[in-house]
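Every protein chain except one is present and positioned as in the full complex.
Order of writing sets the labels: A, B and C. Residues in every chain begin at 1.
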């Protein structure tokens, strides 16, 4: 099978190459780059020298020569390539946001300042979070070529942490807060002031508070989850931060609980969590465990182990830890992913595996690197 | 004036030395260490070689020889030294938690597993957050030697970010969430697994979720602020995280607003913040600005500048940024401090300045180091 | 095939697990730990949770159950296990220094303060640098179980950078200087002051200057290379440094050149390299290229690309860059490896592949991770 990658010279493209080059079913590559067409990928990334070599060609050539096409292009430029793929009967796995809002063009336009180029393509697109949409992806794939809207990095870690609370009826109506920190590869390959080493190291800072484009995406996903689950009416607050590391997203999520899922506080003044609260916490953890028991890439951490981005490094796992605050009313879920793998290229390959009928974990069974 | 430091060989002690050695009023030092008594401070910290030299003596000798005594000892071991100071008519500035709960021994004991050794000392102690307690500190100092309960690092950044919302009546009744990330110096000088470079770098992780000792401290402070302010009934959730940097604490704080302070959302689905919400945000920012207008160490950041720990590096500033989420109901305050300065040793010196009647900023007017 | 690892709970052991778990020929594991016997490896390393599970058993049990045994024990404790392996007809791949000095017990003892426990074992041991000793390894393996003295991390990067200059007669008699910087995983899993995050980050420092145990090892290897090559009489200076990163060793090597290999300086005062010097540099680069042309894990970098540890990350490559100083007399070779892979566990697996007659690259064909 020949894998095509458009936008291959960016970080997500390079990570796709790294992952797919070890995938047993991938027999060849066709790599496209608009800006670096005519060059070689190993000139862009000297780490590939001698290990992987490929010319960078025009996107059209990639589509022509490949069996499945990944697009790691920026937002709002890839629709013509998606259309070309569908027209030629080929599946298009899009790492941009262009197809993440289904037919809700108003929301897409409000946040991305751009109209849909080919609205009709949404009939063939599906949001590619396998844990939520596996059957939809399979169904769509059964009927012809499709477009995968591969989820954003923050939305992946956030919505996987929230999902069971909505599906199982733990969450009360109210506001869910997602407070996340990302590694700096999330900002891509282009040097800029915020990612200049002396400015980016040894500091943590929020950015685009209350105004990040992943907010409507997460909101949309969890509302779908709520609707298909317990029907809770949930709002979302989302605050992203930059942390001085390369890979990883840590999301700390605050979910108001229905009374029957709450713990018992120790008194009027704060006290360390009571036995009752710890028991309720264990129940909720079990609930998460049950919910994800067949998911190959979700790990519910045992009591006492907190999520840490470093423990998912270079893997496709989403780690989830469950804690109940001492007050007992708010469920604190912390999730960790590798933003470049489960948060981008690994999840794209997971989607490819589902679509092509491969084992879902094929080529993705990495033990997380310790360091 | 001779400054005494007990527990001088720990990180907070060393930072006190660095700051006080540039203080115009400090003419000499007496340094104490229980475990390293008999050695020299420059043997512990080779960065001091040739720049600062001092023997490490017994704590009793420090108390004897000094005009004012700082204690950077761990929790639950310093009370006898506090008593000795008061008995000798000397002020004791305590960087541990021992005096942070006033006479609420039950809460202290619940979290620190220790009773008060000398309960009566609480009549001479005060929580040393100058922005909250400046007049109380001065009043107590006017009547004799006192004990300063120097605030914890997290509580400093958290409570300064919350204070105006409670004093000015912005905050509604409800739960305030503080989500914080600290640099690794917060863990002190003793090597341990979580702070081993290969485990601590390139990863972000929460720890002691819902069970950190600074939770009851922050809770206590903000309840005091609420009581003396608008009377709002507020609860607290607090989640600390470790980030791969040395200095700094970034706190992202979620405060439910009273209706009159809320913004206007753009619709049922999330939209970028409306003009009305931005106007309300500007009003709130102005409110914070007014509240802190005479505070030398609090900086309210202008619109578009977010708090970043790196911008307070090696300074005594607490930076505060004000944002309203697009939904308009939750005020998101982000604060940044240098955990070793405003979060520990710098604030201790600020307290010293207040007590001794010096200019409050004396010896603390550092421009934050860019890197 | 069952792979056994003694000392599995240390960093090199954990890295062996990560690599071997993706090796097509490895069907099972037996993991040993003296100090953590009775536990599970995933309790030691939560990154393994759900991805890899194994009890930690006694070393004897590991030897019993495994087809080949890796030892990641510290120096001077593993000989009894080596003996047990040989006695049972099993190969022992030793990541410690115990067998790196062949029968030169005097040098070993001078640096490791320990005598050989079983001197006779040296008849079955060989220094496991495949690029130097591939045929010796194969020959020994053909005659029964053997002991691989897996090279030290610094010696791997240093001697591969020097080898062609000695084999091909470029190096003049004289002193070769190796100036290296290692990532902090080189110090192992045990927390200690030098590796405490606040002490280890944002600083570079040398250590054990002129007195590091890898000095006699590198010296021994390059003297062998010289003897089997051009016969140059070479001495060694070696200076290790700690750099604030996790993986990687960068070695900058200064080799005095024979007159016929020297460039032409631009004058009495320093000038940018002349065309003649650049031409000579290209000749030398070609010489290195030719020498290593069949080596799967050595990459000679093209002109203008310097070695960088980050470009070998998580791979078994040794990158080598060739430069001639503007003065033309000294060849400056820079080499980069991942200290945990080519510098330890990856090279051990490479040796296993050779011994067991597998494709030498099997299970080791990783594209270096960009970050």
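Just so it is clear, a residue touches a chain if its C-beta (ideal position, glycine included) is under 8 Å from a C-beta of that chain, and two chains touch if they have at least 3 such contacts.
All of these numbers come straight from a predicted model, not from anything done at the bench.
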item	value
From C:26, C:300 or C:336, residue that would touch the chain that is not displayed	C:336
Given C:67, C:102, C:325 or C:365, the one touching the chain that is not displayed	C:325
Residue, one of B:18, B:196 or B:285, that touches the chain absent here	B:18
Residue among C:254, C:291 or C:358 that touches the chain left out of view	C:254
Residue ranges of subunit B at the interface with the undisplayed chain	11, 14-15, 17-18, 21-22, 45-52, 185, 202, 246-247, 299, 301-302, 305, 308, 310-315, 317, 340, 365-371
Where the unshown chain meets subunit A, residue by residue	11, 184-185, 189, 191-193, 195-198, 200-202, 244, 246
Where the unshown chain meets subunit C, residue by residue	104, 106-107, 110-111, 175, 177, 179, 181, 183, 198-199, 201-207, 209-211, 215-216, 219-220, 235-237, 239, 241, 243-248, 250, 252, 254, 266, 269-273, 306-311, 313, 321, 323-327, 329-330, 332, 334, 336, 370-371
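Keep in mind that, in the parts below, only the chains that are shown with their structure count from here on.
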item	value
Type of subunit A:subunit C copy interface by residue overlap (half), same or different	same
Cα-centroid distance, subunit A relative to subunit C, in whole angstrom	37
Inter-chain centre distance, subunit B versus subunit C - centres from mean C-alpha coordinates, in Å	47
Residues of subunit C touching at least two other chains	11, 185, 202, 246
